[in-house]
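Just one protein chain is left out here, and the rest sit where they should.
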Amino acid sequence: MIVPTEPGRNPFSTCWIRPGACPYLCADQGQLESWSGLLEEAGGGQLVGPHGVGKSTLMASLVELLQKGGQPIQHCRLLAGQHRLPGTLQPGNLPIGCWLAIDGFEQLSAWRRRGTIKSCRRRGIRLLVTSHRAFGFGHVIQLQPGLATVGRVVDFLQRRGPQLVTASDLGGLLVSHGDDIRELLFACYDLYERRQRAAGE
Amino acid sequence: MNEPLISIAMDDPHRHYQPGDRLVCDYQLDAVSAASIVAVESSILWLTSGKGDEDLGVHFFLRRQASEAEIDLRALFRFESALPNSPLSYDGSSIKIHWLIRIKVFLEGEREFCQDLSFQLGSLPSALEATA
Partner (left out) sequence: MARLFGLLQKKRGQRTTGSRLAGVVGEVMIFGIVLLLGLISLGWLLFNPEQTSDLGMMYVLNISLILIGGGGIMMAVVQYGISAERRKAITLGRPALDVMQDNLPSAHRFPTIPPDADTTDSPGVRLRYRLPQTESHFWPILAATLFFGSWAIVTVTLAAAVGVGFWQSTPNWLFVCLLPGCLIVSSWSGKYFLQQLSGLTRIGPTVLEISQHPLVPGTECDVFLSQSGLLQFKSFKVTLVCEEQTSYHQGTDLRVEAVAVFRDRLIMHKDQTVRPGTALEDEFTLSIPETAMHSFRGQYNRIQWKLVVEGRSLSMPTFTHSFPIIVHPRMKQEGTA
């Protein structure tokens, strides 16, 4: 008898790993709150790291945390080719003291980046951005997830089903993919798929 | 307020259909007051999952508004549709195609709740192993 498969049965499908779908799981449980506090003290900051390291995921988790804490926040994600902020999110149009979270800050031109930083500073708007390098404002969080963080993510994703990707797999995967956690999770997808089929046979 | 309870049942208890078959579906709502329901949407759709962004296609759609005829939207309701020839349910390596019935309930205050029930269209086994 053929049993209909449920969408997202493989816990490493894109619907489970895209930013916002999976929370940012720090190795240290209080780390997220600690970072949030540091960013608030510094009046904003940057999440810095290479491609696929989890910057967008961390930003989504921080935005959610700040929102739960009652902080007014505007969040936007700049896609490829989008070189300016939407009009409603220009610092001049935002209430003083609110947060402006920009995912993909480097999509803006250098001139617009400088303008945005200056405008936010002038209006007391707390700027939080993701980028591949630091731009010298606020508190900088350099992302370098290690085996412990990756292990927590993989355990979280597999929490509802069999744990087919184990801790012993992760060491080799981390060596192969380095800081690119996204590629590591895609590799986990393939591994999970192979083992699930082998178990089914 | 608690979530409404959405019960869905298909005429085939194995939930396995072939292209061209007629799918008959019943649904009803519980744990919710009739006055708070704004609309109920029922759809038969397919979507993909896997390593790519999700694609979605709607084969059948029906929206029932509370303001139309004086009916209790919670009551058992039946809808049916002839299923298309494609795409078939597919359990591939990087791509999977799933067929579902989706019932979406819209309540006052812009709240919405959704329940899915998957079914199989066609009889394809898992993706063939690549051979050299």
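As written, the chains take the letters A and B, and residue 1 is the first residue of each chain.
The rule we apply is simple: a contact is a pair of C-beta atoms (placed from the backbone, for glycine too) under 8 Å apart; a residue touches a chain by one contact, two chains touch by 3 or more.
Here the structure is a predicted model, which means the values were calculated and not measured.
Trainee: Which one, A:V63, A:I141 or A:V165, makes contact with the chain that was left out?
Mentor: Reading the full complex, the residue touching the unseen chain is A:V63.
Trainee: Looking at A:H51, A:R84, A:K118 or A:R160, which residue reaches the missing chain?
Mentor: A:H51
Trainee: Residues on subunit A that touch the omitted chain in the whole complex?
Mentor: Interface with the chain not displayed, on the subunit A side: 14-15, 18-21, 51-52, 56, 60, 63-64, 67, 73-75, 77-80, 88, 103-104, 107, 182, 186.
Trainee: Which subunit B residues touch the hidden chain?
Mentor: 18-20, 41, 43, 45, 48, 50-61, 63, 84-88, 90, 92-95, 97, 102, 104, 106, 110, 112, 122-125, 127-132
We adopt the following convention: only the chains that are shown with their structure count from here on.
Trainee: Distance from the CA centroid of subunit A to that of subunit B, rounded to the nearest Å?
Mentor: That pair's centroid distance is 31 Å.
Trainee: Would you pull the subunit A residues touching subunit B in the complex into a rising list?
Mentor: Per the touch definition, subunit A meets subunit B at residues 1-10, 13-15, 186, 189-190, 193, 197, 200.
Trainee: Of all residues in subunit B, which touch subunit A in the complex?
Mentor: On the subunit B side, the touching residues are 14-16, 47, 49-54, 89, 91, 93, 96, 98-100, 116, 118-120, 123, 125-126.
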